[in-house]
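Right after this comes chain A.
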Amino acid sequence: MNWSEFFHMGGYAFEVWTCWGLTLAVLICFVIYPKRRNARIRSEILRQIHREQLDQKNDA
Partner candidate 1 sequence: MNPLKSIWNFLSSTYHRLGSPREFYTISQYTTPVFGFLFLALSLFGTYFGLFVAPADYQQGDSFRILFVHVPVAWMSLFVYVVMATAGAIGLIWRMKMAFVVTICSAPIGAAFTALALLTGSIWGKPIWGTYWVWDARLTSELILLFLYFGIMAVYYAFEERKTAEKATALLAVVGVVIVPIIHYSVEWWSSLHQGPTVFVEGGPKMPPEMLLPLAFMAVGFMFFYGYALFLSMQAKVLDNERKSRWVKEIVSDKTR
Partner candidate 2 sequence: MPNSLAPNSKQISAAQLSAIKLCCQRGDNQLFDSVSFDVSAGQCLHVTGPNGCGKTSLLRILCGLNQPESGKVLWQGDEISGNNTFFANCAYIAHKEGLKNELTAIENLRYYQQLDSRRDEVVLDRLLAKMGLLQCADLLAQNLSFGQRRRLSFARLLIAEFPLWILDEPFTGIDSSGRALIESLCVAHLENGGGIIMTHHQSLNDSPLNRYRSELALAKA
Partner candidate 3 sequence: MKNTLVLYFQREWQLMFRNTSSMIQPLVFFIIIALLFPFSLPAEGALLQKIGGGVIWVSAVLATMLSLESMFHSDYQDGTLEQMLIHPRSLPLAMLGKALAHWTSTGLVLTAFSPILCITFNIPNEQIWVLFSGLMLGTPSLSLIGAIGAALTVTLRRGGVLIAIVILPLYIPILIFGAGMLSQSAQGLEVASQLYALAAILMLSLTLTPFAIAGALRVTIN
């Protein structure tokens, strides 16, 4: 099973690998995007909490 013949894909290398590559790319960005959004929202909430704690300190 030599790799060069495998990657050649019987002459359809371009078609097969773009399809699989595209699918992989879409899957990956649908994992990364929500994770990053999750982190961004967490940091926003955290900042909100700190601001509230600061208010309580000033009021107290």
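Keep in mind how these were chosen: all candidates are chains of the complex that A comes from, given by their letters.
Following the convention adopted for this analysis, a residue touches a chain if its C-beta (ideal position, glycine included) is under 8 Å from a C-beta of that chain, and two chains touch if they have at least 3 such contacts; residues count from 1.
Everything numeric here is computed off the predicted structure, so don't read it as measured data.
Asks: Out of the listed chains 1, 2 or 3, which is the one touching chain A within the complex?
Replies: Contact with chain A is made by candidate 1.
Asks: Residues of chain A touching candidate 1 in their complex?
Replies: Answer in residue numbers: 1, 6, 9-12, 15-16, 18-20, 22-23, 26-27, 30-31, 33-35, 37-38, 41-42, 44-46, 48-49.
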